[in-house]
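Got a structure here, written out as structure tokens. Questions coming.
Yeah, one chain of the complex is gone here, protein chain that is, but the others are all in their spots.
The block that comes next holds chain A.
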Amino acid sequence: MLSINNLIAEVEGKTILKGLNLEVKPGEVHAIMGPNGAGKSTLGNVLAGREQYKHTDGTATLDGKDIFELEPEERAAEGMFLAFQYPVEIPGVSNLEFLKASMDAIAKYHKEPEMDSVSFMKLAREACKAVDLDQNFLKRGVNEGFSGGEKKRNEIMQMMLLKPKLCILDETDSGLDIDALQVVAKGVNELRSRDRAFVVVTHYQRLLDYIIPDYVHVLADGKIVKSGGKELAVELEKKGYSWLEQEVA
């Protein structure tokens, strides 16, 4: 599904990813762990197409399509979803309007008809309920005045409605208490399917107690330096990252 080869990317002229390789197949959950500054957030952002994150070399394909040939909105329409570390507040644009515009745009991209308002409302209400958000969150401005946990739940709700094939979770656990973490993890777990893959980027192992990964990769200094099963996460939690950096060096 997602195939990354020797990816090199820079932010503000500084090279952050220095030859990253990753192969993700449908149905798999990959965790990317690593110390601060390793390039974890850059990975999600460069894949999603954020302007300041520049791809300079290497390739990344989503089901065979070169994602760097696509605009950010096209990547989304092709099934890529980046759950933001810090979801953006957009006062004046209601969550509902935002979700509808998003679903309509993706339908249009695939030359499918837009969903009628009644069916959409029903679906949106159900998704809202599934992530344990009050219905009035649909009417409020996008993430406006939401708590950290509510913002993350809103991301999961969008995921439920947009049904992406590849979900990249960028430090979704940051700023969440344990209850919110469980709600978010539950949402993710319900979305797991044999056709859908997840890349879970996190600093801490904690999230991986709830979203059990198939593979764990350690990202250090812009490269994946070690890969393993879910037990690698536990080992990292115990030993920290420094032993790995020494091992690699």
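Criterion: contacts are C-beta pairs under 8 Å (C-beta built on N, C-alpha and C of every residue); 3 or more make two chains touch, one makes a residue touch a chain; residues count from 1.
We adopt the following convention: contacts and distances are computed from a predicted model.
Per the UniProt record, the absent chain's protein name among "Succinate dehydrogenase cytochrome b556 subunit", "Lactate utilization protein", "DNA metabolism protein" or "Iron-regulated ABC transporter permease protein SufD" is "Iron-regulated ABC transporter permease protein SufD". Across the entire complex, the residue among A:V29, A:L162 or A:A220 in touch with the chain not shown is A:L162.
The residue from A:A48, A:L96, A:L133 or A:L166 that touches the chain not shown here is A:A48. Interface note: of A:A76, A:M160 or A:V184, the residue touching the hidden chain in the full complex is A:A76. Per the touch definition above, the residue from A:T15, A:T61 or A:S102 contacting the chain not shown is A:S102.
Considering the complete assembly, chain A touches the hidden chain via residues 48-51, 71-73, 75-77, 81-82, 84, 87-88, 90-93, 97-98, 101-102, 105-106, 109, 141-142, 158, 162.
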